[in-house]
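Shown here: the complex without one of its protein chains, the others still in place.
Labels for the chains are A, B and C, by order of writing; each one numbers its residues from 1.
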Amino acid sequence: MTETIRFDDRPGEECGVVGIFAPSEDVASMAYFALFALQHRGQEAAGIAVCDGETARIRKDTGLVSQVFTPENLRSLRGRYAIGHTRYSTTGSSVLRNAQPFLIETRYGPLAISHNGNLVNTYALRRGLLQKGVGLLSSSDSEVITLMLAGAEGASWEERIRTTMPKWRGAYSLVILTREGVFAVRDPWGFRPLSVGRLKSGGHAAASESCALRTIGCEAIREVKPGEVIRLSNTALSVLQALPPVEPSALCTFEHIYFSRPDSIWDGRSVHHIRQRLGVELAREAPVEADVVIPVPDSSIPAAIGYARESGIPYNDGFIKNRYIGRTFIEPTDSLRKQGVALKFNVLEENLRDRRVVVIDDSIVRGNTSGPLLRLLREAGACEVHLRITCPPIVSPCHMGVDFGTCEELIAHHRTVEEICRHVGADTLHFLSLPSMMRAIGRATGYCNACYTGAYPLDVEPEQAKTGFENSIC
Amino acid sequence: MTETIRFDDRPGEECGVVGIFAPSEDVASMAYFALFALQHRGQEAAGIAVCDGETARIRKDTGLVSQVFTPENLRSLRGRYAIGHTRYSTTGSSVLRNAQPFLIETRYGPLAISHNGNLVNTYALRRGLLQKGVGLLSSSDSEVITLMLAGAEGASWEERIRTTMPKWRGAYSLVILTREGVFAVRDPWGFRPLSVGRLKSGGHAAASESCALRTIGCEAIREVKPGEVIRLSNTALSVLQALPPVEPSALCTFEHIYFSRPDSIWDGRSVHHIRQRLGVELAREAPVEADVVIPVPDSSIPAAIGYARESGIPYNDGFIKNRYIGRTFIEPTDSLRKQGVALKFNVLEENLRDRRVVVIDDSIVRGNTSGPLLRLLREAGACEVHLRITCPPIVSPCHMGVDFGTCEELIAHHRTVEEICRHVGADTLHFLSLPSMMRAIGRATGYCNACYTGAYPLDVEPEQAKTGFENSIC
Amino acid sequence: MTETIRFDDRPGEECGVVGIFAPSEDVASMAYFALFALQHRGQEAAGIAVCDGETARIRKDTGLVSQVFTPENLRSLRGRYAIGHTRYSTTGSSVLRNAQPFLIETRYGPLAISHNGNLVNTYALRRGLLQKGVGLLSSSDSEVITLMLAGAEGASWEERIRTTMPKWRGAYSLVILTREGVFAVRDPWGFRPLSVGRLKSGGHAAASESCALRTIGCEAIREVKPGEVIRLSNTALSVLQALPPVEPSALCTFEHIYFSRPDSIWDGRSVHHIRQRLGVELAREAPVEADVVIPVPDSSIPAAIGYARESGIPYNDGFIKNRYIGRTFIEPTDSLRKQGVALKFNVLEENLRDRRVVVIDDSIVRGNTSGPLLRLLREAGACEVHLRITCPPIVSPCHMGVDFGTCEELIAHHRTVEEICRHVGADTLHFLSLPSMMRAIGRATGYCNACYTGAYPLDVEPEQAKTGFENSIC
Partner (left out) sequence: MTETIRFDDRPGEECGVVGIFAPSEDVASMAYFALFALQHRGQEAAGIAVCDGETARIRKDTGLVSQVFTPENLRSLRGRYAIGHTRYSTTGSSVLRNAQPFLIETRYGPLAISHNGNLVNTYALRRGLLQKGVGLLSSSDSEVITLMLAGAEGASWEERIRTTMPKWRGAYSLVILTREGVFAVRDPWGFRPLSVGRLKSGGHAAASESCALRTIGCEAIREVKPGEVIRLSNTALSVLQALPPVEPSALCTFEHIYFSRPDSIWDGRSVHHIRQRLGVELAREAPVEADVVIPVPDSSIPAAIGYARESGIPYNDGFIKNRYIGRTFIEPTDSLRKQGVALKFNVLEENLRDRRVVVIDDSIVRGNTSGPLLRLLREAGACEVHLRITCPPIVSPCHMGVDFGTCEELIAHHRTVEEICRHVGADTLHFLSLPSMMRAIGRATGYCNACYTGAYPLDVEPEQAKTGFENSIC
């Protein structure tokens, strides 16, 4: 009759990381609040590890940050510094096994790691570890990173990190907990975001997005630069340029388009502001005569405001989103759907009837949600529907940490824009061009646009380029 | 260190009700989807009762609709018709005991009731039942309604409902499940909303808000009129004007201001549209020279758009709300709060720095959230902050189903507008006047404005007017 | 592949009740410990209600006593007196709805009831309540008892109990919580046990079995006499002979045979001692030449010791029972069972090989466990297997609170002893005769033996005698 599933045309496999070094005892709470602000980056598992300089403690579980942690278990996570992780995952059974932080005991004491990103040479690195006689618990590249550090030579963690980094190819924004403190590490391409800031009460924090740092009251926020290793401390930051930054850098465009919270700063730019400018560029590149501009809430609201402002067409709400759509809920059956049962969005008929409507959406990945949305507009009496997308068609999978799925799943991989337009039932459809998108962002280069172009900024090992290696542990 | 609490300056004690009569077997699923669309009216408990014409089955529990129901337990709720309820509640231990629907066995077969509203003569009615030797399970006026119907005389449920209604004074929008089918009943004052519609696949449905009816694909939606008793059926509705409507009616203004979803129709008016007009009226009544108009998301967005449009001041986002704030989460301690930890909202500095900001909010009840919000704007560099509220000051408690708290808790009960302005730290503060609010709604009379005026449309029994009777069962 | 089920050839539908009146604040804990000692009488739900003389509080849920209660929820059950209940139930969905104590608000304040037993005129009493316009929440005769008391006239609870008792026909051992204190009430037939005792620290307690009273340190334990109403207090008990005891009384024999814990006193007799004497009588009535006497653990151990002593045949263990068999577990499939997978019992081959074995069991109800047990003995090399049962064949259902199932389910209802002997694969089978059983108990009359004879000590209403009335609420 009914089934519990997850439906969405949004990409997954993102994660959020945090690190806190504070004189207070409340580091676990601080990490909790920062993770809470990064919940949008992953809702399937969460974890926090703390250390008092000697012993490390950890708690991680599947579920939302607010489900994994209670005042009681936070209280038991006493320490002087902490790292945390919130995880998006596609797998079922092994969710907990892959949950982070990874915490192990090494000859140098405890080592815990939270990782956002994806290595493109995992297969070779795993093989190397296994050949050395090391056992692996999971299929995760994050465990590979952890065990490589555990086996690294060097007089200090800083040295061991520095000497191991050249072996990792791909995206890694890391926070690392050791007896020497917390390190924030970013790959030399700069794929995924990572920022640090100063806590008003003393100490420092690192997090995937600046919004999390501001949530916990940070000042003097700046990004960890590509190739940097920064040790958090109570006083000044200790900064090491471990690897020279790759030129040009390869920042993920999609953080602007969809992932990051609008109140975050990415590449020194306000994400909210960029999104408004994407709307402005869209209006210039693909104008249309219409009566109203509406967003697909929530991520497209700033772009719709920008489009409206630039085009002079009034902005208004067209869709009302059910705020209680969560990770899992019961979906209507096909037969109920045909009777008009529509859970996620309702429309505001009075803003749509007999109107020519411009709909702004951030992206089309698999192409299974735009159709039903546009149908709702038609049923509400919209006489024309013009769909405008704030990025180019996504034609290639991401190997650097975004779960767009395979080529087969990407609608733009095997359909033209005209075909997609017909498929979703729009009168006109326009994807923002790459140059206009980059103009909105304000830089011509320095970003990874592989998902739009297929031109990856680094070689991907063939095993991963296909389907991912077969793991023998489930 | 930390505590799990619930904080909000929003009123509570609202509920959502649904009734479905459908030829399909899927009535429980239909009720589920409709309840899901009414989740904003109550997040503490949910329930569905079904009947096959002979036997009734029920499932109810504390939690969100998506937590209470699974495909399995929905499947076991087989029947031809159903009613459902989603509940807001302030109590802890007795949540389940007060959860609805109430289902009992009577001499006329099973009887189940879902109730939105509040009677003002509960104390007398309870006393009457107890004196007759009836035992009561809960402190709820909804149980009183149920047991009065169980004891009523009459040849049919329609007759028993009709003859009992005159004894109930106050707000009651009911759906009632019996062997004769599902009834939708609304008090003669029309305090709380209740609508009916026709299912495309056959049958009818009733729900607190039209948005829920549209979610399950209803057509020909109309409100149940004050004093009406409507029996849902597969074919035509059976409509009885059981009590003459009270003149003038006493529709709850606050459904427009805050409660209802913007995609609902209340009193024949689009809630979203009314909210935009409230913004327009605010702009006319309390103009100010400023650089940007921002809403407190989400309920104030349409009003902010209206204010911006009328005033010519650009609309923009100023606050970003954390979408994962749920019913319960761990709140920062005072000491963390002083360090700047702020979970619910972040600000968009680039839209605020050195700007004169107009902030639109729907209401001020207890007055404990506006202050911190405005402080965030100041810290982000706003040079002026002008707070505009889309309704008058709330000075009196509601006895008809809204939990505004007691007089003592209402900030406007004992402070002037100037005092409140200073308290929240605004440069200027304006509450929309009653006439302007009614002008936005489009009617001069027919609404209950007791919370703004203290003039109740009916007498409230003294026991309730004080603190509520003391119940001897917890 | 596998299924989670409950299997047993033991009767169900028994319950345990407790009442505590103590000057200490710890009445909820006392009730918990007493319920814990009565856990064998029902494992499906448990509950405790407390009262401070004004307000009553309750907690009940499905599960074992140790699962329903935590130190935290016990702490919140503050009061001066308490009642509790542990329940065996056959139903699934409505377990919680039927869980006890029942607690309601009446015109005389709160009223809570815990009931062990079963009325035989429930149908007529329910009809009477429904006709008066009372609504019923469950199918339970215990709710009927509660609501009849709520509607009773009289100046005190003692009076209301006294005047209502004559209307109840059947088995009822009750503890009742009111603003006037806790009452212990037993039907005039005396079907089910109920005892009272004095707490060393002051106050009194009542419980289904004396073992529970001893567990909480009671002295001066005596049975509540048939027809008595006793009010517990801090000082002397207040005793009322509300109804004359029926002569002869109708005490349940099966409490001796199986239900009661061996450390309880029933009818002034040690249950353990009676069980040993049942073994002695069996040895006299059905001697056999054999090498070893073994019990089916645990309830048959005393009888096996008695049989061994009287017969001179050595006693030894033959079966080892898995102590972790709980309410639900995964049962082997038929195919696994054929391969010899046997979860509940293993055998001690060295005590059985080439031996002539006498197996003592307490009763045969449905007849589905003896066969597999005896097969295990044969496989272990027993050359002869003689099954001896400590009571006569059970040929009629119980309507006074024991769930033997229907006539159809009772193997002895439609098979002779010889047929049962062949069915279970014994060389010889003997059921203890009624006179010998009563000789072991030490009384010729005063017990209800309807399950062995079909002669009920009171008329059972036809509806119940058939299949139980059809309830229209599930």
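The rule is short, and it goes like this: contacts are C-beta pairs under 8 Å (C-beta built on N, C-alpha and C of every residue); 3 or more make two chains touch, one makes a residue touch a chain.
These numbers come from a predicted model, not from an experiment.
Within the entire complex, contacts from the absent chain reach the displayed chains A, C. Remark: the omitted chain is touched by one listed residue; of C:263, C:291, C:409 or C:427 this is C:263. The chain not shown here is touched by just one of C:70, C:156 or C:238, and that residue is C:70.
Residues of chain C in contact with the chain left out of this view: 1-4, 25-26, 29-30, 32-33, 36-37, 39-40, 64-66, 69-71, 74-75, 199-201, 211, 214-218, 261-263, 270, 272-273, 298, 301-302, 305, 309, 314-317, 320, 322-324, 326, 328-330, 332-333, 335-336, 339-343, 346-351. Touching residues on chain A toward the chain that is not drawn are 54-58, 76, 93, 103-107, 109-111, 127, 130-137, 139, 146-147, 150-153, 471-474.
Convention: only the chains that are shown with their structure count from here on.
Here the spacing of chain B and chain C, counted between their Cα centres, is 49 Å. Touching of two or more other chains is recorded for no residue of chain A.
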